[in-house]
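With one protein chain removed, the remaining protein chains of the complex are shown where they sit.
We just call them A, B and C in the order they show up, numbering each chain from 1.
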Amino acid sequence: MTVLDDSTAPGLVGPPHSHGPRRDPAPLLPDPEPVRILGTPAAKTFDAELQRDLYRRLVLGRRFNQQATTLTRQGRLAVYPASTGQEACQITAAMVLREVDWLFPSYRDTLAVVARGVRPLDALTLMRGHAHSGYDPYEHRIAPLSTPLATQAPHAVGLAHAARLRAATDPAAAEDLVALALVGDGGTSEGDFHEALNFAGVLGAPVVFLVQNNGYAISVPLASQSAAPSLAHKAVGYGIAGRLVDGNDALAMHSVLSAAVEHARSGRGPVLVEAVTYRLDAHTNADDATRYRSAAEVDAWRARDPLTLLEGHLRAAGLLDDAGVAAAAKAAEVLAGEIRAQFDNPPDPDPDSLFTHVYARPTSQLREQAAELAARLDADADAALAAATDAEDEAR
Amino acid sequence: MTVLDDSTAPGLVGPPHSHGPRRDPAPLLPDPEPVRILGTPAAKTFDAELQRDLYRRLVLGRRFNQQATTLTRQGRLAVYPASTGQEACQITAAMVLREVDWLFPSYRDTLAVVARGVRPLDALTLMRGHAHSGYDPYEHRIAPLSTPLATQAPHAVGLAHAARLRAATDPAAAEDLVALALVGDGGTSEGDFHEALNFAGVLGAPVVFLVQNNGYAISVPLASQSAAPSLAHKAVGYGIAGRLVDGNDALAMHSVLSAAVEHARSGRGPVLVEAVTYRLDAHTNADDATRYRSAAEVDAWRARDPLTLLEGHLRAAGLLDDAGVAAAAKAAEVLAGEIRAQFDNPPDPDPDSLFTHVYARPTSQLREQAAELAARLDADADAALAAATDAEDEAR
Amino acid sequence: MSTTMVAALNAALRDSLREDASVHVLGEDVGTLGGVFRVTDGLAAEFGAQRCLDTPLAEAGILGTAVGMAMYGLRPVVEMQFDAFAYPAFEQVVSHVAKMRNRTGGRMGLPITIRVPYGGGVGGVEHHSDSSEAYYAHTPGLHVVTPATVADSYGLLRSAIASDDPVVFLEPKRLYWSAADFSPAEVSTAQVPPIGRAMVRRPGTSATLLTYGPSLPVCLEAAQAARAEGWDLAVVDLRSLVPFDDETVCAAVRATGRAVVVHEAAGFAGVGAEIAARVTERCFHHLAAPVLRVTGYDIPYPPPMLEKHHLPSVDRILDAVARLQWEQ
Partner (left out) sequence: MSTTMVAALNAALRDSLREDASVHVLGEDVGTLGGVFRVTDGLAAEFGAQRCLDTPLAEAGILGTAVGMAMYGLRPVVEMQFDAFAYPAFEQVVSHVAKMRNRTGGRMGLPITIRVPYGGGVGGVEHHSDSSEAYYAHTPGLHVVTPATVADSYGLLRSAIASDDPVVFLEPKRLYWSAADFSPAEVSTAQVPPIGRAMVRRPGTSATLLTYGPSLPVCLEAAQAARAEGWDLAVVDLRSLVPFDDETVCAAVRATGRAVVVHEAAGFAGVGAEIAARVTERCFHHLAAPVLRVTGYDIPYPPPMLEKHHLPSVDRILDAVARLQWEQ
């Protein structure tokens, strides 16, 4: 048997096959370990006023989580999925966005919604059970909190793409906006997450996906969710940049997230940011987290509480003193008082609202159904009135 | 303002956060360029008999594609999505599997099904329009050809996982099987692809995903499908190994695919293989490919026809001569004749089969409906008979 | 001018793209190829690849992207390549498209048109011939529209795209190549049919056939054949399943006292059940017989060689009419 000396048949084979030029993967891969600033030399050059601001906001955020949890105990909220321990993610997600930008929150991100300016009562309407969404998405440029996981991620892509389309055809109306979509570690497993990242990559849309990897999807730990080196490693598969950051380091979060947002804004394409963090509270007030995680684990993460870390750093750096801490705490109490006041006598929902916004104009079928309900409620009211009158008569 | 010297507050921050140990991504990343063997020194050490076998099978495969396409022109097949140009992928996909293994083909993979031993008529039943699937999946260990794209990928994961489960609980029944799922470049965009790879990674199931990247999803080119450096780069996001291979190099295909299958079989986890190839024919016989690609592009890829490449290499290597080529061609004609014979008088489907396999036992509703249809068909037959008798009477 | 349904749909898209800069078409193969049925033929060439976008192959992604585009004020027209390939987008349809206006208290409507070529009779292999209208019709918040004629294809698609609500627009693929004397250029805005009105396609006195989409021609044929049996059948084309035109339908049924509903989809819990139930609720004392249904069997759509047995046929319709208790 003669064996081919490949030098004899070079023309036969030619260069390797491909469908177009290959992109270099290196810039898309995340660092092996999460980006940190606290405790590193970079902390020294970080704007001092911004650091103080981050601290004050984190304190407010923590108080918000506590107050909302209290409201569930009082039965004023049906449910609240607290973001305690994730405040550095929530706060910076709101901070790095400009007014023109859009936020696409997941069900756990009420704090980010409030941090972007929505009145607490309105941000919590869904959890109160009064209406599905309590704020005007156009006023705040915030999509409704998304309960079906990861389903809002393609919406962020579509909106960001649409803004580019408008800018191209109508430069006068151009808005240099970025859409920021918030997803959990569990949410990354959904098909919609995949499809959103792929569309973003292909369209080059100005979107940032922030994955708050808090280690659990309800009870399911990360190891049962993904075998990837990091969730940020998913980015390369879509041709987009992946970044890994310490989600409990407020300075790192602010720095990485603003860079990602400006990367997207400047037309350099979407970014996937994975923030490694931890949910210190249970999944919601209805959950019993002791069923699936140890006190030791929670304690270890409590020692890395983003607020404690930042406060310690600021004190050590001389940027914060007892007076500053007290002032922040006082502002937090003012916020908590405002929330309580908003929940004191919130309006009741109108039954007719069941029918008014199903379509732009109700169908004849819905008009019939609304009339039926109205008649029944009227009859009930009449009956109640009659009963009350009878009782009065009797009493007289 | 004093700035923190990080050495002053080391205890504050500690090591970076993570949820468990991080896997090294390096072994999961594909080579930058597709693996090739033809025209490289590795070709010299490649088993000679296997090379000749590959050649003969590729010739049969090509003839199968041609014959099936001819059947569409004769109206004997409703539709045929040819894999012309992709025969090296199709043939090796079948060859590298053992009898115990399972194949999960996509709608374009009839050739792989035939190469695994299914009678052409049965493999083509779906395309003929006689029944949905013409072969027994358990006899051949081949799932039905999947028309909804990528939906069969999670089935492969589930089956491979189930085999492991059984082996663990009942070692006597252990089957060391691998499931091979075939997906197109377009199919990688679907959510089901993502979810399947993620489950495979988490479960460590013995699955190989072979993506035949033929550059198009019907008319949509790869650049509109994905911005990734390669589709094999998606693997790292699931913690599984990614491999990139020249899909028109039969030796490379065989080598990479068998390595992947044995990797999975030996318990080292799933593999994603991207084979870069090209569909030389239109999407199906009903498609007009000139609408979306140039003759020059097709010609360039025709020059890289896997069959031509292999034949040229084998001739140059002295492994093939005119007699060998003629023998292979003759065997191909025998196959073509067999296919034509099978299609000569294929049985007609029985209308009652509409109802018999919707459930293990038909519901009372289906029994009613079947009876209604049977009565109508009987009446039609009676009417036809009466008409024929009348005509006979008249003729007499 | 002889125009096919495909050409009429194409004209509707073209005119909508021309008149309204916010209209954007997206889907698999809609651009360069012009769609597998050529409904989007030439649109990318005329309006650019961005107005008629070839997307990646992922239906939830397509529709989810369209939701985001609509949030920003665009009017996306999405093509799902075939009925069964719209199922991956089902969560987006049910949990977002249908609900967004409601969940935001009317603040955020989604003017999305979802075009779905549907139904059988074209010899398609499995998963290419589903009739999926019941899934959408049962989902509050969606309009569900299906044209049966060339003129309606143009007019209803214009109305769907102009609607401020999401519309699932079901195109009967076996009528794609049907043709009629129709010139889109001559249609004035005033003539465009509104969504929500049924149409009596044939008056009649003996019984009323209620149908839509691909089954309209079959019903008209049955009505023609019924004359030989002495029946004068009325035929109503529903055109819009949601909103439902109770007025026209009930008037047509009351006038004859007998009715048969005809559609291709499986009968069990199909739209025909709703029609039969609501007509019975509203016209009970006018009915001489129960409203009967002629539908696809309760089976997965059959392979091409058997589909003729499954589809409502003239014979099956006449059999049902014969069972309308005439001797009573």
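We adopt the following convention: a contact is a pair of C-beta atoms (placed from the backbone, for glycine too) under 8 Å apart; a residue touches a chain by one contact, two chains touch by 3 or more.
Small disclaimer: the values here were computed from a predicted structure and weren't measured.
Colleague: Can you list the shown chains that the hidden chain touches?
Modeller: Listed by label, the shown chains it touches are A, B, C.
Colleague: For the chain not shown, which residue from B:143, B:178 or B:264 touches it across the whole complex?
Modeller: Residue touching the chain left out of view: B:143.
Colleague: Among A:73, A:98, A:361 or A:376, which one is in touch with the chain left out?
Modeller: Spelled out, the listed residue whose C-beta touches the missing chain is A:376.
Colleague: From the list C:30, C:137 or C:249, which touches the chain that is not on show?
Modeller: C:137
Colleague: One chain is left out of this view; which of C:71, C:94, C:235 or C:249 touches it in the full complex?
Modeller: Result: among the candidates, C:94 touches the missing chain.
Colleague: Write down which of B:120, B:154 or B:269 is the residue touching the left-out chain.
Modeller: B:154
Colleague: Touching the absent chain: which residues on chain C qualify?
Modeller: 60, 84, 87-88, 90-91, 94-95, 98-99, 102-103, 126-127, 130, 134-135, 137-141, 242, 244, 265-266, 268-274, 276-278, 280-281, 284, 289-293, 297-300
Colleague: Spell out the interface residues on chain A facing the chain that's missing from view.
Modeller: These residues of chain A touch the chain that is not shown: 78-79, 107, 126-132, 147-149, 186-187, 189-192, 217-220, 224-226, 291-292, 348-349, 351, 353-355, 358, 363, 365-366, 369, 373, 376-377.
Colleague: By the contact definition given up top, give the residues of chain B that touch the hidden chain.
Modeller: 131-133, 136-138, 143-144, 148, 151, 153-163, 165-166, 168-170, 179, 191-192, 194-196, 198-199, 202, 353, 356-360, 363-365
Just so we're on the same page, only the chains that are shown with their structure count from here on.
Colleague: With chain centres defined as C-alpha means, what is the inter-centre distance between chain B and chain C in Å?
Modeller: That pair's centroid distance is 35 Å.
Colleague: Centroid from C-alpha atoms only, then distance chain A to chain B, rounded to Å. What do you get?
Modeller: Comparing mean C-alpha positions, chain B is 39 Å from chain A.
Colleague: Send over the residues of chain B in touch with two or more other chains.
Modeller: 189-192, 224-226
Colleague: Residue numbers in chain C touching 2 or more other chains?
Modeller: Expected reply: 55-56, 58, 60-61, 88.
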